[in-house]
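With one protein chain removed, the remaining protein chains of the complex are shown where they sit.
In this document, chain identifiers A, B and C correspond to the written order of the chains, with residue numbering beginning at 1 in each.
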Amino acid sequence: VFASSELSLPREAAAHAIEEVVALARWAGARGWVPATSGNVSVRIGEGFAALTATGADKAALTPDDVLVVPLHATRATEPRLSAEAPLHLSLYRAQPDVGAVVHVHPTAAAWLSRRRAREGALGFQGWEIGKGLRGITTHEARVMLPVVPNDQDTERLALAVASRLATVPPPCFGYLVAGHGLTAWGRNAAEARRHVETYVELLALALEDERAGVEP
Amino acid sequence: VFASSELSLPREAAAHAIEEVVALARWAGARGWVPATSGNVSVRIGEGFAALTATGADKAALTPDDVLVVPLHATRATEPRLSAEAPLHLSLYRAQPDVGAVVHVHPTAAAWLSRRRAREGALGFQGWEIGKGLRGITTHEARVMLPVVPNDQDTERLALAVASRLATVPPPCFGYLVAGHGLTAWGRNAAEARRHVETYVELLALALEDERAGVEP
Amino acid sequence: VFASSELSLPREAAAHAIEEVVALARWAGARGWVPATSGNVSVRIGEGFAALTATGADKAALTPDDVLVVPLHATRATEPRLSAEAPLHLSLYRAQPDVGAVVHVHPTAAAWLSRRRAREGALGFQGWEIGKGLRGITTHEARVMLPVVPNDQDTERLALAVASRLATVPPPCFGYLVAGHGLTAWGRNAAEARRHVETYVELLALALEDERAGVEP
Partner (left out) sequence: VFASSELSLPREAAAHAIEEVVALARWAGARGWVPATSGNVSVRIGEGFAALTATGADKAALTPDDVLVVPLHATRATEPRLSAEAPLHLSLYRAQPDVGAVVHVHPTAAAWLSRRRAREGALGFQGWEIGKGLRGITTHEARVMLPVVPNDQDTERLALAVASRLATVPPPCFGYLVAGHGLTAWGRNAAEARRHVETYVELLALALEDERAGVEP
C-alpha cells in the first residue's frame, strides 16, 4: 500500500467530485438540514483523496470555491480551511474502501431524537417500507439500527468512538447519530449517500410521530 | 376483447402520457412525498398500455428517460427497469377501465397513520369540506373511507389483496393505504389523480391533528 | 343607486384586478393553503363588478383564463364557471363598500381548529404582537375575535349565516372560519387582504401550539 501522499490526484475525477459536493450541499441546504452553516459533505476521489466542504460555508449557496480537495490523511494543521468535522469523513474513507460519499446534516428530528434516546445507544426501526431505501434492505420486516454516540468536541476522538461503535452494529448500517448533534450517513456514491440520508431522515420523522403519540420505541 | 399484445401503441397519446408522468413525479417530489427514490407514478395510454416511472428514479428531477411505456400485462421478467410496485398500477388499469392515472406516494402522515390504524382496516373521514375534492363527494357530511391493507413485499399478492379489499369499500373510493408504507390514489386522468392525492393527504393531515389531540377516530 | 347591470365595466380596472387575482392565487398556492383545487380569490372592480377564480382551477398555476369578471349579482345560473362559493365573495362586496379583495383558503390549522372550537362560536386571540397585522389593531393587548360558523353546502344560506354572525362581532374583524372548512378574510385591497390572511393564519398557528400544550383557550 502506498501512503496517500505518494498518490497523484486524478484531475478529472476531482473536478467531478467537486460538482457532486456542490450538488449535495445545495440539496441539503434547500431542505433546511444545515442551519447556521452547520453540516458538511464530501465525495471520495480515487484511492487517496476526497473533496470536502470548507468550514463555515453556507451550504444552500455553495460554490466550487467552498470545496477543498485533500488527501485522506489531511488535518487542520496542513489545511486550515478544513472543517473541524473532517476527521469524521476522512476516517470513514480510510476504513471502508466502498464508501464513496459522506453527508453530515442537522435535521431537527435527528438532533432531538438522538439526545432523547442517547442512553439506549441506538434507534431501531422496523415495519416501515421506507427502510428499503437502504442498500441491502429488501423488506419492511427487517430491523434497521441507527447507532447513537455521545457528542465530543475532540473530533479525532469522536471518530474513534464512532468506528468502535459501528463495529458492533449488525449490517446493513450506513449512518449514525451523535447525541444532540445530527446525522452522518454515506453510500458508495453521491446518489446512494443522498438516498440513505433521505431514508434515515424519513425514519426519524416517523419515530418522532411515535414519540409524540407515546408509542414505545 | 383483444389481448394487449395485439394492440398497437398510440404514439401521440404515449408522448403526452410521458409528459404527464414527468409533471406528476415533479409535483410529488417538490412536496417531499417521495423520499429516497420511493413512490411511483403512471398514466394510462389507450386500452392496453401505460407510462410508468422506472425503478430507482429521483422523482423530483424526473426526465422522460426515466419513464417506461409498457403493455398492461408487462412484468419485471420482460421489463427489468419496471418498478417492483408496477403490479399495483397495472392491475388497477386492467380492472377499472376508467382509471387514467395512478400515483403512489409516501407522505409521513400516510406511512405513520396507516400503521397506527392498521387493525381497524380503514380510516374514516367525515365533516371535512376538503373531502369534496373526491369525485362524487358533494357534502362535508358524506363519509369518506380510505382502506388500509397490510404491507407485503410480494407485490403481485399485494395487488390481489388490494383488489379484494377495494371490493368491500362503499364508493366513492379512489385510493388506499398500505400499512407503514404509503398512499396510492387514482383518477380518470392525471389532473383528477393529483386532486384525489391532495385530498387524501389533507384528510390525513387533519386526522394526524386529531391523533395528537386524542380525538377518537 | 343604479343596479349593477346598469353599470358599465371599467376595462382598465378589470385588467388590473385579473392580475391581482392571479398573484393572490399563486401566493396562496405556493403556501399549500389551497389543496385539491380548493379555495378561491376575488378582487373588486369599481362599484358593481368583481374578478373571481373560476371553479376547479389549480390556484398555484393560475392563469388569467381561470379568472371570471362578473357583476356583483352574478349567480351560477348566469355564469356556469362561477365557483359554488362565489356567494360568499359577492355578498361581502355588496354589503361592505370598503371590501376590495376577498381570499378563501384551507390551511390545515384553519380547518382543524374551526371544527375543534365550533361550539364556542369564535376563536379569541390576545397577547400576540402579530395581531397588529389587522388594520386598526395597535397593541398586542387588543382582543381579536375570529368567528366560526357551521358549514353548509347551500352557500347562499351560508352567506346569510355569515352576514348575521359578522353583525355580532366587535370590530375590527376582517375574516371568519367555517367549521371543518377554512378561513375567509378580506381587506380594502389585495395587499391588505393578503396581510389579513397571513395574520389570521399565524394566529391560528399559535392557537394550534396552545392546543397541543393544553393551554386553555
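Throughout what follows, contacts are C-beta pairs under 8 Å (C-beta built on N, C-alpha and C of every residue); 3 or more make two chains touch, one makes a residue touch a chain.
Keep in mind the model is a prediction, meaning the values are calculated, not measured.
Colleague: Can you tell me which of A:A14, A:A74, A:L123 or A:V178 touches the chain that was removed from the display?
Modeller: Hidden-chain contact among the options goes to A:V178.
Colleague: State which residues belonging to chain A touch the missing partner chain.
Modeller: Counting over the whole complex, chain A touches the hidden chain at residues 35-38, 58, 106, 108, 111-112, 115-116, 151, 153, 178, 180-182, 208, 211-212.
Colleague: Which positions on chain C touch the chain that was left off?
Modeller: 127-130, 133, 138-140, 191, 195-196, 198-199, 201-202, 205-206, 209-210, 212-213
We adopt the following convention: only the chains that are shown with their structure count from here on.
Colleague: Which category does the touching pattern between chains fall into here: line, ring, star, complete, or other?
Modeller: Chain contacts: open path, no cycle.
Colleague: Between chain A and chain C, what distance separates the C-alpha centroids? Give it in angstrom.
Modeller: Once rounded, the distance between the two centres reads 46 Å.
Colleague: Could you give the separation in Å between the centres of chain A and chain B, each centre being the mean of its C-alpha atoms?
Modeller: 33
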